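If you scroll down you'll find the structure; I have some questions about it.
Here is chain A:
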Amino acid sequence: MNNEQLKEKIQSIDSTINIVEGKQYLELNVVAENLSKTALMLKNNADLSFDYLICLTGNDLPDAYSVVYHLESTKHNHLVVLKVKADSRENPVLDTVSNIWITADFHEREVYDLIGITFTNHPDMRRIFLDEEDWIGYPLRKDYTDNNIITR
Partner candidate 1 sequence: MTGNQIMFIIFSAIIIIFSILTVTSRRILRAATYLLFVLISTAGMYFMLNYEFLAAVQLTLYAGGIVVLIIFSILLTSHIEEKFETPALMKRVYAAIASIIGAILVCTTLLNYTFTPGTETAKDVNMNLIGNSLISWGEQGYALPFELISILLLAAMIAVIVVAKKVKTK
Partner candidate 2 sequence: MKYEDFNDNETLELFKQTGGNLFFTTVDAIINWGRSNSVWPLTFATACCGIEMMAAGASRHDFARFGIEVYRASPRQADVIVVAGTIVNKMAPVLKRLYDQMPEPKYVIAMGACAISGGPFYYNSYHVVKGVEKVIPVDVYIPGCPPRPEALLYGVMQLQRKIQTETIRNPRKQPDTFADTDNK
Partner candidate 3 sequence: MNAGIPLVYFLVTATLMFFVGVYGFMTRKNMITILMSVELMLNAVNINFLAFNRFLFPGQLEGHFFALFIIAVAAAEAAVAIAIIINIYRHFHNIDVEQADEMKY
Partner candidate 4 sequence: MAFDIYDFTSFNQTIDKALYDNLPPILAMLTEMVIIGVVFLLFYALVGLFLVYAERKVCAFIQNRVGPNRVGPYGIFQTFADFIKLLMKELIPINKADKILFNLAPFIVIIASFMAIAAIPFGKGLHAIDLNVGIFYVMAVSSLGVVGILLAGWSSNNKYSLIGAMRSGAQIVSYELSVGLSMVTMVILAGSMQLSEIVEAQRNGWFIFTGHVPAFIAFVIFLIASTAETNRGPFDLAEAESELTAGFHTEYSGIKFAFFFLAEYMNMFIVASIAATIFWGGWMPLHIPGWEGFNIVMDYIPPFFWYMGKTLVVIFLMMWFKWTFPRLRIDQLLKLEWKYLLPINLFNIILMALIVLMGWHF
């Protein structure tokens, strides 16, 4: 399916999803509550069947923390980008998708570790890279400071 058809198809299933033509791929913007529902739909719908989560990125956008999912269907060879913003700035929380794509398990831990978004229902929400006990803060946040860092 090309982007047009995809857009129609997805819109026909769930019209609440805000679909934008991105620079490369279709970008689906969903609200945080709908995340797992949409994700499940994207995976299970036979025509879409996005079974391969390529990449999961956490962003510290100026207005909110957001997570970007790059999804591909190995059957139909199409690709979309799913984007979701966490509601709260202080305590960003999102639903996990690790029950839908297992690979999200590690990626979400990474996002938690570096950006500080907590994923509910995640089986093992711990820091993955940094020291669990004594690391404070989330280094990929824009306001992160640390006296270890030497800037130029």
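The candidates came about this way: all candidates are chains of the complex that A comes from, given by their letters.
Basically, a residue touches a chain if its C-beta (ideal position, glycine included) is under 8 Å from a C-beta of that chain, and two chains touch if they have at least 3 such contacts; residues count from 1.
Computed from a predicted model, the values in this text were never measured in an experiment.
This complex pairs chain A in touch with one listed candidate out of 1, 2, 3 or 4: 2. Residue ranges on chain A touching candidate 2, taken from their complex, read 129-131, 139, 144, 146, 148-152.
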